[in-house]
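A single protein chain has been removed from this complex, and every other one stays in its place.
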Amino acid sequence: MTIPAIPTLDIESTRTWRHVVSVIVRDPLSLASLIIIVAFILMAVFANQIAPYPEQGAGKTNAANTMAPPSADNLFGADKLGRDVLSRVIVGARSALIIPIFVVVFAVLLGAPLGALAGYKGGWVDEVIMRITDLFLAFPSLLLAMAIAFALGRGLDKAAIALIISWWPWYTRIARGVAVGLRERYFVEAAQAAGVSDAVIIFRHILPNTISPILVQATVDMGTVILAMGGLAFLGLGTQPPAPDWGLMVSEGRTYMLNQWWIATYPGLAIFIVVLAFNLLGDTLRDIFDPRQYR
Amino acid sequence: MTNLIEVHSLKKHFRLPGGWLSGETKHVYAVDGVDLSIASGETFGLVGESGCGKTTLGRMILRLIEPTSGKVIFDGKDITAIEKSRMKPIRREMQIVFQNPLSSLSPRLRVEQIIAEPLTTHGILSKERIRPRVIELLEQVGLGRQHLDRFPHEMSGGQCQRVAVARALALNPKLIVLDEPTSALDVSVQAQIINLLDELKKTLGLTYLFISHDLNVVQHISDRIGVMYLGKLVEVGDAQDVFDEPLHPYTQALFGAIPMPVVDTKRELKVLEGNVPSPVNPPSGCRFHTRCPIAQKMCQETEPALRPVRGARQAACHFVE
Partner (left out) sequence: MSVLLEVKDLNLEFKTSRGVLKALNGITFEVRRGEVFGIVGETGCGKTVTGLSILRLLPRSAKITKGMIKFDGINLLDLPPSEMEQVRGGKAAMIFQDPSSSLNPVFTIGSQLVRVIRQHTELNAKQAEARASETLDAVGLPDIKRIMTSYPHQLSGGQQQRVMIAMALSCRPQLLLADEPTTALDVTIQAQILKLLRDLQKQFDISVILITHNLGVVAQTCDRLAVLYAGRVAEIGSTHDIFNNPQHPYTRGLMNAIPKPGSRGKKMAAIPGTVPSNPGEMTGCPFAPRCEFAFERCSMETPALLKASEGHLASCFLVEHAG
């Protein structure tokens, strides 16, 4: 026998932003995740002020210090060109973090309105948009991004474009799912009855309601996109040397893994921590916005 | 009295999705030939069970759903013949209030934005005159200035329904379609809303199409009522007359099944056996013959037309004198 929800006590269904913040702050794991993410973002923004050797972080070589193990001077050691690994990790946070944020934001801006349009309009509009997304979703995202990045050529900007192209369909799907549910809701019909235009209905009545599921997905995706960026850099398709990038550093350092372990380990650890933080935060947000899954 | 609404043999057949494998397309005969007129200033109650087509009929009168065939004349204009893009000025004259008050208000907008939306859409008031108008509307429905900044989820069901009524009134419409406006509310709140609707109608000279399955409420508020069964009107007449003496066997069964809040040993619920047939395959002849206690052979073959009986009354039954 299933137990129906108790509608009379549904006073928690109203999830305001203040409520979201209060839940995150009370849960140690998600609070830690939030702090880590904010710290890494601040680190990326103020990289030049924080890094002990900002110029080495950006790529200046220091032949005297080649493969130096961790010490007081180089806390994380130095790489094969003598550059301080700590500085490279800090400066590398820019491409590793800021770029994925841009990627996700643009993918959402492109994907969500299309999904809302598809879900609201239905019919052939829906068919066309969703079949296009199917086309994209048929390939594994990373593989697709690789192929596009390869076609566009090397470079950070091109890797970012490649990732946006392979990521937007996910948000289209989510937004469409929400919009289909809302299309039959009375407030949409009320707006139609008042003569409100379709564009206004989509932007004013439908899109705002897709924010929570998209935010959850985007947070979890941040981790995946960071990994994908790293992967592209690892393959030589993203950031180009001598610019620093966590994925690139892991790629360069992996040959020395046994003897000079610090070169690949520290950037790898940075990727691990940030991705984990985003995933944990995403899980918490999902619990808040969609508690049914975890009853 | 002139007729504000005239509906002529209106039909809506929804195509069922799927079915291309089997080669035949099935249709839901949601509304299947309805003729109806509503006088200016009248409250017309439309009753029937779920799936009878009353909601679809209400939507077609507002042209929120395109009819398959038939005509809707609103205030002398055939609105089914107008291009869809030119409906906007007519939309000012007709509004709708829905069943579930919370879901009829956009969850992320504040009350002020919700009520102002029709006003800004039609651009009939200058910007600085919108807020005073919204406040005036709020006061008209028994709320006030303090509710301007509320979100729908911060209010009770009754308050939300008042906001929905205020939004419907914003453009000074002639017609308001009320689609089960009280069925999601508790009884004590339902009475408040009914009083409000009654009062607004008197002061603003509105015309209501009141759609409901709650016969007690319909009989309280309506001047005339129409009873629908499987996409057709089976009986139309003065509300009091229909309640005092229902003529169609379905109307009789429907009224007999209402549980009354009185203890009366003599009154036993009259139970109509069987289920409502699917509107995909409506029965031949009279659609009610499968459940009708007085059905004869002719009822399976010939469909009775809705015809005048006893003056202003109309009924669709072979056996009503």
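Letters A and B mark the chains as written, and numbering starts fresh at 1 in each.
Going forward, a contact is a pair of C-beta atoms (placed from the backbone, for glycine too) under 8 Å apart; a residue touches a chain by one contact, two chains touch by 3 or more.
Note that the structure is a prediction, hence the values are computed from the model and not measured.
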Omitted-chain contact residue, chosen from B:9, B:240, B:281 or B:296: B:240
Residue, one of B:101, B:118 or B:158, that touches the chain absent here: B:158
Of B:50, B:146 or B:203, the residue in touch with the unshown chain: B:50
Touching the absent chain when the full complex is considered, from B:39, B:73, B:276 or B:309: B:276
In chain B, positions touching the absent partner: 49-50, 156-158, 186-192, 194-195, 198, 213, 215-217, 219-222, 239-240, 243, 253-254, 256-263, 269-273, 275-276
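The working rule: only the chains that are shown with their structure count from here on.
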Centroid spacing, where centroids are CA-atom means, of chain A and chain B in whole angstrom: 48
Residue ranges of chain B in contact with chain A within the complex: 62, 64, 87-88, 91-92, 94-96, 98-100, 103-109, 117-118, 121-122, 151, 153-154, 164, 167, 171
Complex interface listing, chain A residues touching chain B: 13-14, 185-187, 189-197, 200, 204-205, 208-209
